[in-house]
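Here the complex is missing a single protein chain, while all its other protein chains stay put.
Chain lettering (A, B and C) follows the sequence in which the chains are written, and residue indices restart at 1 in each chain.
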Amino acid sequence: MKNKIPVAVIAATGAVGQRFINLLDGHPWFKVVALTGSERREGQKYGESVHWILSDPMPDWAADMQIKPSRPKALDVPLVFSALPRQYATEIEATFARAGVAVCSNAGAYRTDPLVPILVPEINSHQLELIALQRQAKGWDGLIATNSNCTSTGLTISLKILDDAFGVKRVFATSLQAISGAGYPGVASLDMIDNIVPNISGEEEKVQWEPRKMMGMIENGELKLHPLQLSVHTNRVPVSDGHTVCMSIELDNKPKPEDVAHALASYLPPEIARDLPFTPSPVVKVRTEDDRPQPRLDRMTGGGMTTVVGRIRPDPIFDIKMVVLSHNTIRGAAGGSIYNAELFVKTGLVRIQD
Amino acid sequence: MKNKIPVAVIAATGAVGQRFINLLDGHPWFKVVALTGSERREGQKYGESVHWILSDPMPDWAADMQIKPSRPKALDVPLVFSALPRQYATEIEATFARAGVAVCSNAGAYRTDPLVPILVPEINSHQLELIALQRQAKGWDGLIATNSNCTSTGLTISLKILDDAFGVKRVFATSLQAISGAGYPGVASLDMIDNIVPNISGEEEKVQWEPRKMMGMIENGELKLHPLQLSVHTNRVPVSDGHTVCMSIELDNKPKPEDVAHALASYLPPEIARDLPFTPSPVVKVRTEDDRPQPRLDRMTGGGMTTVVGRIRPDPIFDIKMVVLSHNTIRGAAGGSIYNAELFVKTGLVRIQD
Amino acid sequence: MKNKIPVAVIAATGAVGQRFINLLDGHPWFKVVALTGSERREGQKYGESVHWILSDPMPDWAADMQIKPSRPKALDVPLVFSALPRQYATEIEATFARAGVAVCSNAGAYRTDPLVPILVPEINSHQLELIALQRQAKGWDGLIATNSNCTSTGLTISLKILDDAFGVKRVFATSLQAISGAGYPGVASLDMIDNIVPNISGEEEKVQWEPRKMMGMIENGELKLHPLQLSVHTNRVPVSDGHTVCMSIELDNKPKPEDVAHALASYLPPEIARDLPFTPSPVVKVRTEDDRPQPRLDRMTGGGMTTVVGRIRPDPIFDIKMVVLSHNTIRGAAGGSIYNAELFVKTGLVRIQD
Partner (left out) sequence: MKNKIPVAVIAATGAVGQRFINLLDGHPWFKVVALTGSERREGQKYGESVHWILSDPMPDWAADMQIKPSRPKALDVPLVFSALPRQYATEIEATFARAGVAVCSNAGAYRTDPLVPILVPEINSHQLELIALQRQAKGWDGLIATNSNCTSTGLTISLKILDDAFGVKRVFATSLQAISGAGYPGVASLDMIDNIVPNISGEEEKVQWEPRKMMGMIENGELKLHPLQLSVHTNRVPVSDGHTVCMSIELDNKPKPEDVAHALASYLPPEIARDLPFTPSPVVKVRTEDDRPQPRLDRMTGGGMTTVVGRIRPDPIFDIKMVVLSHNTIRGAAGGSIYNAELFVKTGLVRIQD
C-alpha cells in the first residue's frame, strides 16, 4: 500500500488506547495521525500526559503528539479506533459515524444494538451485511463496528468453529481473567496478592449474551441470535494479560476429542478475512500438553491474535471439556478492532480519500 | 478431660504434617507424644530436621521432639494422624490398624476402599457404621478413616446440605486451588507468577467420584454411591491457602437462591458431631456481598473449619450458581482428620487406655 | 482492670483504622465505644460503610456501631486512636488535645513537631518527658503522641539497642515494603504483578530523619536529634504485610556478629514499658537461619509486635550487615499506638474518669 490510511485513536491514554498505539506502530496500512484524550489533557504532549503501562516501550512518534479533542473536524480522518469508556462512547462514536467516519470501537455502548455488528472477522464476517442496514436506518455515512467483550472473544471463536462442525447447544464456562481488563489503576493490589476475586461486575451477563449475537445469522435483514445457552462464572486472578476460560460443551453431533481438536486446528478464516495483516495465524492453536494453555507461556501465540485451546477431553455430563486462552487486550480488544478495520478496507467500506 | 489421649503424627515433616502439629497445639483432648518421619531423619530433632512453612510459629514442644520410625511399637499410642504420601500409606496405615490403632488419615490410599469411610462429620457421620464392617472384614482391632480430598471437601459439604433439602442431580464445578495443596517445594514459582495452570494431575477424577462416596448411604451393609453426576475442571492459582470452587447445580426441587442460602446458613451438624472441639461453627457461612468469598479474607472463618459460600444466584441452564471456599489444609486436610478423631472418641471407637 | 477505659478510633474505616479495631478487640484495658469517619459516612453502620480488608473478621461490636463525627464532644472519651490522613490530622488532633483528650496518632502530621514524641516504648520511653513540655507550651490538657513511620519502626528499635551497646555512626538501609502501607485501594495490581516499584514518594526523607528524633535525648528541656547518619532506599514489593529492611551499620565499638546478636536477643524494655499488654515479647527475635526473616513466615512473631532480625554478619565496608522485619500495620502502626496508650495509662498521663 503506497499511501497509508490516516487514522486516529480516540481516548488514547487508557490501557486499551495504549495497546492501540502499540499495535498500530509500523502497521502496513494505517498511520496514526492523531490521538485524543479527555478535555483536561487537550494540548498536552501524549508522552507527558500518559501513565504508560505496557512492557513494550511507547513509540517515539506517539510521545511527541499533541492530544486533541474527540471531534471529527479536529481529526479529519476516515477511520478511528475508539477506546472510549462506555458512558462517553454512545454519543461521541455516533458523532463520528454521522460525520462519515468508520468507527472501530472497543466500547460496549453499541454491542447490544441490533444494527451494529460485534465483528470477529475469522468467524463472522457475514455480519458485515449489517453495515448497509445500519447506514440506512441511522442515516450514517460512516459506520460503527465493535469488537467483542474480551472474555467472549476466545470463547466465541472456538464455539463458532465447533458449531459449524458439530452444532453447539449448551455451554458452562468459568473464566480466570487478567487484571489488564480492568485498566489502570483498576484492581487494587491488596485484592490480587494471595487472592482471587470471584466476580467481575456485569461480566457474566455479557458473556452469556454476546456470543449468541456474534454467532447469529442475518435473515430477512435482521440479525437472529444463535439459540445456544450459556452459563458463565467470572473470576479475577493475579495475571497481567490473558483470559483463561474452562468450558464444558454440549454438542448436537457427538464428536470425539480428537475430532474437536482437528476441527479447531484446521480452521481457516473465510476467504475475505484470510490474508489481512492482523489475521491470526493460526486462528486456533491446539495444545496437547496436559497443563496448557497457560497465560504467561501462551498468550503471545500468533502475536496475541491466536486463540489457544488445550485439554480437550470428554465431559461426563455434556460432551467436551476444554480450556481456551485469549489475549484480552490484543485479540480481545485493540488487535480485534484493528483486524475489523482491515476488513473494512479490504471490502471497500473504508477508502483512502484522494 | 483430665487425661489427654496420647497421639502421634505420622510423616510429620511435610506440609500436612506441620499443619497437624499446628492444629493439635493446645488441643483439649489430644496430646502429641510422638512424631515420625522418613528413615533418614530418624533420631534427629524435629525442629532441626523440618523446613517449616506455616506462618504460625512451630510449637516449642514439637521442635524438641526426636523423630521416630513409623511403626506401632515405636509409638505406643491408641490414635495416629497420618500425613503419609499415598505410596507408603497403603502398607503403613494397615500395619497400625492391625495393631489396634485408630488411623485418621489424610492420605488417598484408602479413599476408594468401600469399607473405609471418607468421613466429614458435619454431613456423613452415618458412615461410621462402616467401621464395624471394616474391622470384621479386615480383621483389624484398630481402624482407618480418611478425610476427603481438599477440593472435594467444601464442595461436598455444601452439596450434601442441598441434597438433603432439595435433591442434587448434576453439578458443573471449576476449582481455583491454592499452592499449599501441592506441599513444599511443590509448585514452581515460575508457574505461579503472572500465571495460572489449568490442570492438577489426577484431581478431576477424584473430585468427580469422592463426593458420591461421601454422600452415599449404607444399605444392607454396603455403601451405595450417591447417583449425582459431576463434571469438574481444576486449576492452580497463585494463592497460598484456600480452594475456591465455582459451581452450577441442578436440583430436583427448584429452590430460589434465598432458599438455598437459608438451607446452608441454618444447617446444624447431626447431634453426635455437634459440639466437638473442631466442629465448624457455623458449618457454612453464607456471604451476601457480590465479590465474596475471597481466599485471603475468608479462609480463616471459623478457624479455617467453616465452609464459606457466596454469590448464590440463578443459573441459566441448571438451577443455582454459587461459589464455595474451603481452607484446604485445615478443613480439607489436618483439621478434618482431627474432627474425625474427635468423633471416634465421642462414639467410644477410640478409648483412653488406662 | 475492673472498669475498662472508653476509647474511640478516629478515621476508623481505612486500613489502619481497621487494624486498630482488630487489635483493640478484647483488649484488657480499653473498650472501644465510638468510631468516627468522614462526613458522608456519619450515621451509617460501620459494618455497612467499610470495605474491610483484613483477613481477621470484623468484630460484631464494630459492625453494629454507628459512625460518628470526629469531634471531642461527640465522643466523650479520655483517649482516642487516630488513623487520620495527614491533611486532616493537624487540625483535628489538636482539637482533641485541647479538649483534654490523649491522642495516640498514627498520622505523620506532628512527627516533626519538637514537642511531640515519636514514641516507641521499648526504646524511648524517656521521651515521655516531652508531654509536660508539650502541655505547657501548647496549653493542652490532653496530649498528642505519634507512633513512627512504619519503615522507621523496626529499623530504629534495632539501631537504638545497638547504639546503647556499641554506638551507631552511619547506616545504609534499603527497604522492601508491603502494600498494606499504602492503604486501600492503594497500589495498583498492575504495578505489583511480576514487578517491584523502586520508590515510595517522600518515604526516604522520613526514614533518614525520624530515627534520629526517636533516638534523641532530652537536654535542657529540648529534644536533641541523635547524630547518626542514614542513607535510605525504599522499594514497594508484592507482599501484603511486613516491611523488610537490609542494613549496613557502622559502629563505634567493633562488635562481632555474635555480640550484635546477643545484644539484640537479650534486650529488655525499660521497667516502665515492660509488662504492658502490648509489650513485644521478645522485643527482638534473632533468627539464625540464612534465609530469614521472611515476611510471610515471621511477621506475626510476638503477635506482630516483635522486631525480627536475621542474617547478622560482617560488612566489608561498615561493620555489620543485617536484615530487619517488622509488621507495618501492627508494630509499625496501630499496635504501636496502642502500646503508647498503655504507657500513658501506666504512667498516669491518662486516667479513668470516675
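Simple rule for what comes next: contacts are C-beta pairs under 8 Å (C-beta built on N, C-alpha and C of every residue); 3 or more make two chains touch, one makes a residue touch a chain.
The structure presented is a predicted model; accordingly, all values stated were derived computationally and were not measured.
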Omitted chain's touching partners, listed by label: A, B, C
Listed residues B:Ser240, B:Thr279, B:Ser326 or B:Asn340, member touching the removed chain: B:Ser240
Option from C:Ser82, C:Asn106 or C:Ser240 whose C-beta touches the chain left out: C:Ser240
Given A:Ile118, A:Ile193, A:Val207 or A:Val237, the one touching the chain that is not displayed: A:Ile193
Contacting the left-out chain in the complete assembly, out of A:Ile21, A:Leu35, A:Ile53 or A:Val323: A:Ile53
Those residues of chain B which, in the complete complex, touch the missing chain: 53, 179-180, 184-194, 238-240
Contact footprint on chain C, counting only the chain that is left out: 170, 172, 174, 176, 191, 193-199, 201, 208, 229-231, 233, 235, 237-240, 244, 246, 248, 290-297, 310-311, 315-318, 321, 323
Residues of chain A in contact with the chain not shown: 52-57, 193-194, 240, 296-297, 299-301
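Going forward, only the chains that are shown with their structure count from here on.
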Greatest separation from chain B - chain, by CA centre: A
Inter-chain centre distance, chain A versus chain B - centres from mean C-alpha coordinates, in Å: 43
Averaged-CA centre spacing for the pair chain C and chain A, given as whole angstrom: 48
Per-residue overlap in chain A, given as positions that touch at least 2 other chains: 191, 193-194, 238-240
